[in-house]
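What you see is the complex with one protein chain gone and the rest in place.
For reference, chains read A and B in written order, and residue numbers begin at 1 within each chain.
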Amino acid sequence: MPARTLGTCYYPEHWPEETWDEDARRMVEAGLTWVRIGEFAWSRIEPQPGQFDWGWLDRAIETLGDAGLKVVLGTPTATPPAWVVDKHPDMFALDAQGRPRGFGSRRHYCFSHEGYLEECRRIVTEVANRYGRNPHIRAWQTDNEYGCHDTVVSYSDAARRAFQDWCAQRYQSPDALNRAWGNVFWSMEYDTFGQIGLPNLTVTEPNPAHALAFRRFCSDQVVRFNRVQVEILRARTDAPILHNYMGREVAFDHFAVGADLDIATWDSYPIGFLEDRTPATEAERARFLRQGHPDMQAFHHDLYRAVGRGRWWIIEQQPGPVNWAAHNPAPLPGMARLWAWEAFAHGAEAVCYFRWRQLPFAQEQHHAGLLRPDSAPAPGLEECAQVAGELAEAPEAGTARGDVALVFDYASAWAWDVQPQGVEFDHFTICFAFYSGLRRLGLNVDILPADADLSGHALVLAPGLATLPQGFCDGLTGTAILGPRTNAKTTEMAIPVPLPPALPGLDTAVARVETVPASGAVPLAQGGTLQHWIETLDGDAEVIETTADGAPTLVAAGKLHYLGGWPDAEALDRILRRACAAEGIETLDLPDGLRLRDTDTHRFWFNYAPEPVRFAGREIPAAGVLWEDRP
Amino acid sequence: MPARTLGTCYYPEHWPEETWDEDARRMVEAGLTWVRIGEFAWSRIEPQPGQFDWGWLDRAIETLGDAGLKVVLGTPTATPPAWVVDKHPDMFALDAQGRPRGFGSRRHYCFSHEGYLEECRRIVTEVANRYGRNPHIRAWQTDNEYGCHDTVVSYSDAARRAFQDWCAQRYQSPDALNRAWGNVFWSMEYDTFGQIGLPNLTVTEPNPAHALAFRRFCSDQVVRFNRVQVEILRARTDAPILHNYMGREVAFDHFAVGADLDIATWDSYPIGFLEDRTPATEAERARFLRQGHPDMQAFHHDLYRAVGRGRWWIIEQQPGPVNWAAHNPAPLPGMARLWAWEAFAHGAEAVCYFRWRQLPFAQEQHHAGLLRPDSAPAPGLEECAQVAGELAEAPEAGTARGDVALVFDYASAWAWDVQPQGVEFDHFTICFAFYSGLRRLGLNVDILPADADLSGHALVLAPGLATLPQGFCDGLTGTAILGPRTNAKTTEMAIPVPLPPALPGLDTAVARVETVPASGAVPLAQGGTLQHWIETLDGDAEVIETTADGAPTLVAAGKLHYLGGWPDAEALDRILRRACAAEGIETLDLPDGLRLRDTDTHRFWFNYAPEPVRFAGREIPAAGVLWEDRP
Partner (left out) sequence: MPARTLGTCYYPEHWPEETWDEDARRMVEAGLTWVRIGEFAWSRIEPQPGQFDWGWLDRAIETLGDAGLKVVLGTPTATPPAWVVDKHPDMFALDAQGRPRGFGSRRHYCFSHEGYLEECRRIVTEVANRYGRNPHIRAWQTDNEYGCHDTVVSYSDAARRAFQDWCAQRYQSPDALNRAWGNVFWSMEYDTFGQIGLPNLTVTEPNPAHALAFRRFCSDQVVRFNRVQVEILRARTDAPILHNYMGREVAFDHFAVGADLDIATWDSYPIGFLEDRTPATEAERARFLRQGHPDMQAFHHDLYRAVGRGRWWIIEQQPGPVNWAAHNPAPLPGMARLWAWEAFAHGAEAVCYFRWRQLPFAQEQHHAGLLRPDSAPAPGLEECAQVAGELAEAPEAGTARGDVALVFDYASAWAWDVQPQGVEFDHFTICFAFYSGLRRLGLNVDILPADADLSGHALVLAPGLATLPQGFCDGLTGTAILGPRTNAKTTEMAIPVPLPPALPGLDTAVARVETVPASGAVPLAQGGTLQHWIETLDGDAEVIETTADGAPTLVAAGKLHYLGGWPDAEALDRILRRACAAEGIETLDLPDGLRLRDTDTHRFWFNYAPEPVRFAGREIPAAGVLWEDRP
């Protein structure tokens, strides 16, 4: 396990060359190890087609490296310059309304455009040729935040042609495709692959099988795009290759992209995310306004630990207010430290603050850095330095394996996006709800893909997993709770017959589904309600819980459970505690905002509450971190 | 009057041929008489241009017919196959933003496209030639749900050219059109019909006269489209011809389409409609979540009885959760029975549940059927069979003529959509509010077009009837309450001078109109308020009601009343009771959710409440139906 380190993101091309040396010195002084550069610098590396200006980048790398920093070098393919666009005027993605998403910001390309892919091959090859063996370059990043700004899905002509090819590969004949999708419905049958359009601008909703196939294709295009870069880099460097995933970006399969990489890194903006992408109540939004949701960061840590097969970083960590949410509050003092320690407790190898210095111009001018625009220290810098100091004396790195596994599946996210049936049904949201329920009990959780080996986990949860892989249940050794909506679809987005969940040995079938607004929540016999999604379960399985009216809700065959609805927090808490008790997993009753995480040797406590909390003899200040020997 | 019968909608092309026989047998066993087929099967009837595959359809009809079922055969023109689209790439409607509404679902055609209309002529002729004299085909359906998914209004080039022709026919000269529309305002005058555009993508609102003319044109195009099919069918069959209208679809004139047909049928989805198209308070939405609004079905029954000139069906009846609303709750047990009985009490000849078996693939896979996807009975089947059993012993069919007539007018719906003046003003909504007010008093209502003979009704209501037909008042024999906004427009969408309502013998004029949000409602002297729409009435007519400040609100000359505003429920209740009392019409004071309907011989009670209700010695369970001899 590599040591826990800190770093930052730096853009030498934004600053006068005479400041680089001092910047590098101050980075080292703040305790930083890593500096990421280069990922948006195409127009400075290749100002004109085929004319390269390497000098400045050579000198920047040398300056940073000589100061003792390890450099992560990014490929600049997220920001093709104007001249690339001039060469490929149709390289833009089109949105669902058919409008081009043009030049003037970033990520202005369609993953399916062959001409642009060729430009990427060329520039990545050039950069890799020059720096692949440079001793200061200790890691490479491909592109930047695939999918950010909703850029995975494109409705361009290039995408349509590529999708037709993808369909031809997958289905081999139009007739097979028609049968797979059920195109006999509404006479949607195709005679040739060339007739297949993209599932936008239809009169009413398109065939969900069509839409899901398109979402799979879009994800595959990201994998392909990334792989092209990885193959070029692999041939030219031995340094590890990573990509920086954006928080709550689920439009492509991160496990699939991650399989080609060495390290998973993600970009953590807790306060921005609370405002714009975290499932939370209004009360939570107010309470955690300057801290972020207590489970949002940990969810991603646990997810990317799996995506990186154990190796993961935060490569962009919010150090102060950001610029891109509807409101941009400042972190509570201490949060820049807490977020870093929480990442380390979950096994991060590195935490890099974004960015070194607040840039006073262009789109992100209101995004805080470790330094202010005038180079004075911003509040984040002191907390960063504090973490650096603490790392020296703090307990060993690493994190404990979780007792509980939660299955997260990108294809399910697309499936439920395509066909929620009730507006609230969303894969991330239900997984996050279950994850939060586990965290409030003080549990260590592993978030894993559907095809992971789950045999070592005493408790496995898989809500909303659209299609169970072959043999999934055979791999379970402890208690498992599947559902709601688990195994509810074939791989081609149909309802299986016999009816779901069709679990081995468990005599239950989802006879009917209803989705309801808040007023339609169904009370449970033991307290709490089913909300959003309610299934009618048929069959003779053992009944563990029922509705107040006596309809089975949680059924079991031995340790295998099926849950026929979306429990509210009260019901979920009871269900999880019962399962933990059955497996002898200790559960706690944490105060609101307090969270913990175990490493192999220590237990870390994190207080996300805006006030001090007391728990079992401990007192932890707001935004406080505490560690102690593991119980 | 034909007997009351049940039926279902079936898609043999979706299921293996070996299952048809068993399906037919079970349909008969469940007590069904009718089975509707074929309306989306174009790609199976004519898989390639000019190549027909009749065999499967021949056998399906024979199987169903031989089992004793009467078949309704639909023309497949709502779902042209891909090859039709390839032939006519510009056949799509364009939405108001100019985007094509393309292939991949259904209803992907513009009513004004001549090439597509020719394709329709061809396929309908072929189908009619083959089955026009088939003894099993006992009715024909044209197309499917004209207007569903907002498909009446199209901004295509084809529509523009056709609209120019329509204007030339209607106005004869550009100058006449300019004068009719008042195009001198803002220099909107045209020199030629070829300059006339469609009223979308204007900088601010278009001329309401322009917009209304366009809406009239759009409706006329539907009438024309339907008539083409009817004429082909008439020449080839003696079976009655019907169309299935969608609930709260008012973009074309159903009376005009219905005039060419023999039976009006409509598609009743009470729970889906409550969520997405029923005017209701939040409390009503919660209370009737699993029942639908107590007046929404009856409103349509009473409307389509008029559209069908006495002959009407429900051809699609929700039997369980649907798939298309934001939330899709399951019906309260008993509702599938209640809805059918309510239809029969209002005079339906048939109620057909949609669909026979839940289809596990494509867009509607979460739409319940009478059978589950695995062919097990769904809850609706038992209720359907119960109704079938009850029909044998239940009182005679037919329904009583209403004491009260409510005028519903499609052109008024377009007029107020074009120019609401206050956002709440909508023709359907105000008519529905008046209808609900009548129903809460236990009254039988007839919903009639503006040109109907109203002489037999003791009470006539016509809120928001934009333009009174010539001689309208002469035809009234009982009490009439016109207004608000009645006769407020000329046929060319201008304010008439002398000012409205210009009723014979009634000295009142709408001197001013104001529209207000909830905070601006105006208290009435006798209780309740005027909301949304408030008129200042000038003149010496007898004053029946005033505002708390003494301004006349309800005025009269003999039995002819004019109501100068939109009364809230309390005020409406008083006004209606007074009118009924004057005519000797008995009114009741029904508990919340209880409704009744009289046939000639019996009174039917329907409990939409989620709990049992007691009324005048009766106790009716939730979702209960009760009938008794007519008082």
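Here is the rule we use: a contact is a pair of C-beta atoms (placed from the backbone, for glycine too) under 8 Å apart; a residue touches a chain by one contact, two chains touch by 3 or more.
Model, not experiment: these values are computed from the prediction.
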| item | value |
| --- | --- |
| Residue among B:Gln164, B:Asn183, B:Gln358 or B:Thr429 touching the omitted chain | B:Asn183 |
| Residue among A:Arg4, A:Arg44, A:Lys70 or A:His457 that touches the chain left out of view | A:Arg44 |
| Listed residues A:Pro360, A:Gly456 or A:Pro612, member touching the removed chain | A:Pro360 |
| Residue among B:Gly55, B:Pro498 or B:Pro631 touching the omitted chain | B:Pro498 |
| Absent-chain interface as seen on chain B, which is shown | 97-98, 181-191, 195, 197, 199, 201-210, 419, 421-423, 492-499, 509, 511-517, 519-520, 536 |
| Positions on chain A where the hidden chain makes contact | 11, 13-14, 40-44, 47-48, 76, 79-83, 86, 93, 97, 99-108, 148-149, 151, 285-286, 289-290, 320-321, 323-324, 326-330, 358-366, 368, 372-374, 376, 378-379 |
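Basically, only the chains that are shown with their structure count from here on.
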| item | value |
| --- | --- |
| Averaged-CA centre spacing for the pair chain B and chain A, given as whole angstrom | 47 |
